[in-house]
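In this view, the complex is presented without one of its protein chains, the others remaining in place.
As written, the chain order gives the labels A, B and C, with residue 1 at the start of each chain.
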Amino acid sequence: MRESCNFSKQKNKVKQISADLKLTQSELNEDKMSEECGVFGIFNADGDSSAAELTYLGLIALQHRGQESAGICANHQGDFNLHKSMGLVESAFEKEDIRNLKGEMAIGHVRYSTSGSSKLANAQPILINSMKGDLALAHNGNLANGAELRNNLESNGSIFHSTLDTEVIAHLVARSFEDDIVEALIQSLHQLKGGFSLVAMTKDQLVAIRDPRGFRPLSIGKLDNSYIVASESCAFDIIGAEFVRDVAPGEVVVIDEDGIKSRRYTGENGTSLCVFEYIYFARPDSNIAGQNVLLARKEMGKQLAREMDIEADIVVPVPDSGIAAALGFAEESGIPYAQGILRNRYMGRTFIQPTQEIRDLKVRLKLSPIKEIIKDKKVILIDDSIVRGTTSKQIIGRIKEAGAKEVHMAISSPPVEHPCYFGLDTSRRQELIASRSTVEEISESIGADSLHYLSQAGMLKSIKTDVELGFCTACFDGDYPIDSRYLSEED
Amino acid sequence: MRESCNFSKQKNKVKQISADLKLTQSELNEDKMSEECGVFGIFNADGDSSAAELTYLGLIALQHRGQESAGICANHQGDFNLHKSMGLVESAFEKEDIRNLKGEMAIGHVRYSTSGSSKLANAQPILINSMKGDLALAHNGNLANGAELRNNLESNGSIFHSTLDTEVIAHLVARSFEDDIVEALIQSLHQLKGGFSLVAMTKDQLVAIRDPRGFRPLSIGKLDNSYIVASESCAFDIIGAEFVRDVAPGEVVVIDEDGIKSRRYTGENGTSLCVFEYIYFARPDSNIAGQNVLLARKEMGKQLAREMDIEADIVVPVPDSGIAAALGFAEESGIPYAQGILRNRYMGRTFIQPTQEIRDLKVRLKLSPIKEIIKDKKVILIDDSIVRGTTSKQIIGRIKEAGAKEVHMAISSPPVEHPCYFGLDTSRRQELIASRSTVEEISESIGADSLHYLSQAGMLKSIKTDVELGFCTACFDGDYPIDSRYLSEED
Amino acid sequence: MRESCNFSKQKNKVKQISADLKLTQSELNEDKMSEECGVFGIFNADGDSSAAELTYLGLIALQHRGQESAGICANHQGDFNLHKSMGLVESAFEKEDIRNLKGEMAIGHVRYSTSGSSKLANAQPILINSMKGDLALAHNGNLANGAELRNNLESNGSIFHSTLDTEVIAHLVARSFEDDIVEALIQSLHQLKGGFSLVAMTKDQLVAIRDPRGFRPLSIGKLDNSYIVASESCAFDIIGAEFVRDVAPGEVVVIDEDGIKSRRYTGENGTSLCVFEYIYFARPDSNIAGQNVLLARKEMGKQLAREMDIEADIVVPVPDSGIAAALGFAEESGIPYAQGILRNRYMGRTFIQPTQEIRDLKVRLKLSPIKEIIKDKKVILIDDSIVRGTTSKQIIGRIKEAGAKEVHMAISSPPVEHPCYFGLDTSRRQELIASRSTVEEISESIGADSLHYLSQAGMLKSIKTDVELGFCTACFDGDYPIDSRYLSEED
Partner (left out) sequence: MRESCNFSKQKNKVKQISADLKLTQSELNEDKMSEECGVFGIFNADGDSSAAELTYLGLIALQHRGQESAGICANHQGDFNLHKSMGLVESAFEKEDIRNLKGEMAIGHVRYSTSGSSKLANAQPILINSMKGDLALAHNGNLANGAELRNNLESNGSIFHSTLDTEVIAHLVARSFEDDIVEALIQSLHQLKGGFSLVAMTKDQLVAIRDPRGFRPLSIGKLDNSYIVASESCAFDIIGAEFVRDVAPGEVVVIDEDGIKSRRYTGENGTSLCVFEYIYFARPDSNIAGQNVLLARKEMGKQLAREMDIEADIVVPVPDSGIAAALGFAEESGIPYAQGILRNRYMGRTFIQPTQEIRDLKVRLKLSPIKEIIKDKKVILIDDSIVRGTTSKQIIGRIKEAGAKEVHMAISSPPVEHPCYFGLDTSRRQELIASRSTVEEISESIGADSLHYLSQAGMLKSIKTDVELGFCTACFDGDYPIDSRYLSEED
């Protein structure tokens, strides 16, 4: 029943969208897992820049978390203005758009999504008007029970306009018997299962909420008198703000004229921070739970060197994803680091179809091996992860063409064998090469002379957070920190 | 409470819209009342053209009923596809868009609106997905109790995404306890007050409904095996279909594979067909209730000649609105008809501001008097109506500049003194010049040597419908055919 | 040799153009001859409006003379700025564009062209920079010896960037030994054969030139202290300027700070004003050589009535082209005038292909017969001209479907049997139905019961110019007022 509904909804097309949509980046990174969102919020911007300007800059810093659409909702004394558009932040907003987003509060969002449901209706923030007042919502994560909640709401007469979990939350708020909109929002949280980092804005409050297990990061910063919340600390740096602290799992932070107030809406039950934030998603200059991401990656490279026992002439990273680990690997192993592959600054989209002659066109457009470096060398090729294996195969092919004697691929994380249900785009299990092949089989299929993964223990040892934390490692070990009835593959 | 909600909603801007929106036509016709919508639906298109292609052509024929946005929802074996866009039909749909709207059923809509709420979210048809099945709705008219119903629904947790009355109907359907979606729709009708001609599409049915008093027209046509419903019969002609009959006030027509079925959902209580359809809105080649619109207009001109007693040299129409009446007037009075004013084929938008020298720029761009015809003549200037009087003043100014000795303005309908609550854009009473001025004052204010209106009796006598019909003449006499508690001016 | 060159040039495409190009109007008027250009120039605009604003308005008034591209070149104390774009004037210029065209002088141009050479490189005005100074040129007409001159110039090393005759003139100027740019321009004129009305602008002069036989109209107007030149007097009316006089055939008018100076550059040798300006091209509110165009058309209708002897019930015009003549015809004959066919205000482009069922879609979109008027009537159908006959056939078909008993087509000009080489788009002789068929054959082919043309003498008698004038009637009688060696069909 539900399926067909969803199906037809996804087909509702609003004309202006499709033209703008260029999933350039995700296309090129198709062999990586993909983050689903970044959120940003600011209260009381009082410098030269407006709340919307600072949000715009913050979203640029969070751009790696989502390239499909971008949106900002600003609030000037209770008057809400929303602008959202498909595409990168810089193309989604013209100068005029930012100027029109007046106000001393704003929240923003960047969204990644699989192409199937690419549409403006799914862009965030969403703005709802209820009898309780206006509410803007932006959300990073994935509700495990989103479909179930949606079914219940529709059975009771709710009409949905998007396929967003965020809209599910909005309907729960609208139907709550709580009159105060923030209380209604908090009450709604109790019905949600899964991972979410949520930023909300009422006429006079900025609210930041992290799910009880803390799947996705969310931090608080400060710039003069303004409070800021953002998915990652790199969004503070770009506007010159200081990191204050992370929002705790299960914490509700309410910021208003009287300052910042905190409460918990659930008891403590252990955290499950997504370990892939350290491996690939988060920006290297971000700190999560006190650990700098770049240094974690370098440490994973060192640990990988300790776990491997292989002789080689040079350590070559797949740029840019393998560089930090490769530098760590080279430092630990003593094998020289070499820029044997270059990443091109300009990468054209490939409407040109690959041909017999140029089968590996996508990789050719993106990466160039340097023959003079690679020729006749035993190469250790470093990357942070393999999801589908298609790109790795083409890269190794290019290196062998360039004359490498041997190519030993080394991955600075364990094999990804299980889909993620908490905010990453890996839900189709059959696409995960490690879910259906042994390491040897993968090695052969990508054309490597050998293939090595970092151990899970080695990976976890490389991350030094400032407080003791549990991690979600379900994509590696299938140990999902949530009731299995909510884990289903279909979207 | 409600006001502020609405306020912020109207401000939600989705970027791509504003650029396309050119209310060229309504700008030029600002001295006329404006229709709010045209609807079209087709079941079982089985010729060379798809349902969407025929709907596209039908909407072009109905373009005069709304120029703000256009939309088509097509249905291929239960799979709904919707495309809507701001602007005229021809700019709203590219060839590719129509090609993507596959299917053997379709409904379409053209919308007029005041600029305040111009936005894509208000374009129709709207498509809802409920537990009862998919439903597409397109609507011409105005609910007198729309705001009240919306308030009740929001109090019960409904979230609105537009300011459309159509969405109110959708929410009533979604909340109905009837499981069958058509029954739920019919049940909802009982809560609606006001004028509406509604076309709905389920996975296998096309439904056409007219409100109990029949404020707005709605007709049924046939093309080979396809049934068609449309606001006006001109939409049948363009696709070569034949007129079958009008939908009766209070009738529900359901068309499916088994043919056409009819039922009434209310008792008989007298009709109130909008008389302005004959005066200005409807296309001259349409027939409504068996009366050709052009001939009604010509007859009004004849009747006007009978009611007036004035000597003149020539009868000159304001093109194009006064032409039919002027030809009738000339024929009846024997005073020669003359093309003293020409309408320009190309009318530029006027971002050029009027200046001291060219104050009447809008009229200059649109209309050109022919000095050689007008000079030294006593002119009877014919138009179909005066709403605000601003354009009439500029036209008379131009004619006097061209050397007319006298200008006697004659209007082929009575003075518009009262706002309309049933689908026309005249809700601001203070803008109606006749609501605050006597005929002599208007005459003076527009610079005419005399001003004459057709009597209400004369107007009604000029319309010969095939069945005895009551008309809504509220805009002339204030006699509203609905409970006065629903008549309020704010939008 | 020359052909292939041209061929490849026409293929040079600059990307941004094609998307904007919608030859809507020419598509709908495909059964008419097409004008090739309109020109406008203003010196010393000193009111609230800039020279570019007034030029923009003037071009809107001249829009009927060309819909393919529009351009304005403004001059602020010798600093030239040029903006041109494909499409109608209103879409070619944004507010910002006009604002950027600063200055107290400007010239403008609207261009019609066959689709083959539709490209921005062919838009005018063209702006050249030579050692003699800057010169902007805009041109209406057609050089009979354009190809020959171009060949000579290319043989001597000139490089062309367009297929414009205007660029030929520019190269002649650049190569002239005269140092003064206006003298160089006048010297160049002696090499030109054919029809041209030329407006030129130097750093401090506005120049208007008409070819020795005066094929195309060109008039001088005045607005306060500003002098204006324009293809037609309707361009003066829109900006509130007064008509002063026509530029005489063979006259060079130079306007600068010292006022207006006139000289002749050739002796008198008889005029050949294009008679089709009165029949179809010129706007009805324009006066050419003292004769109002609308009244000329009405008089042709009267004359046609005098020449015909046929009984009928009603006189019905093809709107809008036949209206003036039909009113004259009805007045003279006493047969009642009737609006039996309506022209739709909104005409969609027809990417929808005609089908078996709707073969005459283009005419259906444009024109609607009123059955109630036409049924069982003997109809005299009036139009101003027939070029290819295809549209006439579809219109007559529609009228017969609507129940007309007989349709007698009456054309208010003689049969067009010969191509035009002086600025109209009728160069392909085989497309002219009258060049290969008798009147009876045409009548049969368009489905009329009879067909009548106005006699050439009757046509000429209907035009009363203020001075004795010769007309070019070559398209009717093949009597070309120019050396036959220049008359060749290829473009």
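In this section, contacts are C-beta pairs under 8 Å (C-beta built on N, C-alpha and C of every residue); 3 or more make two chains touch, one makes a residue touch a chain.
If you're wondering where the values come from, they're calculated on a predicted model, not measured in any experiment.
Which candidate, C:E154, C:D320 or C:E431, sits in contact with the chain we can't see?
Considering all chains, including the one not shown, the answer is C:E154.
Identify the residue among C:S85, C:S197 or C:S219 that touches the chain left out of the display.
Among C:S85, C:S197 or C:S219, only C:S85 touches the chain that is not shown.
Touching the left-out chain: which of A:C234, A:V407 or A:A448?
Once the missing chain is taken into account, the touching residue is A:C234.
Using the touch definition from the top, which of A:I107, A:I159, A:A230 or A:L294 touches the missing chain?
Here the residue in touch with the unshown chain is A:L294.
In the complete complex, which positions of chain C touch the hidden chain?
Spelled out for chain C, the touching residues are 1, 4-9, 11-17, 78-85, 92, 97, 100, 120, 127-131, 134, 151, 154-161, 170-171, 174-176.
Hey, which chain A residues sit against the chain that's not shown?
That gives, for chain A, the contact residues 25, 47-49, 53, 56-57, 60-61, 63-64, 67, 88-90, 94-95, 98, 223-224, 234, 237-240, 283-285, 287, 292, 294-295, 298, 320, 323-324, 327, 331, 336-337, 339, 342, 344-349, 351-352, 355-358, 361, 364-365, 368-373.
Quick note on the criterion: only the chains that are shown with their structure count from here on.
How many Å are there between the centre of chain A and the centre of chain C, using C-alpha atoms for each centre?
Between these chains, centre-to-centre, one finds 61 Å.
List the centre-to-centre spacing of chain A and chain B in whole Å, with centres computed as mean CA coordinates.
49
Using the touch rule from the top of the page, what residues of chain A touch 2 or more other chains?
none
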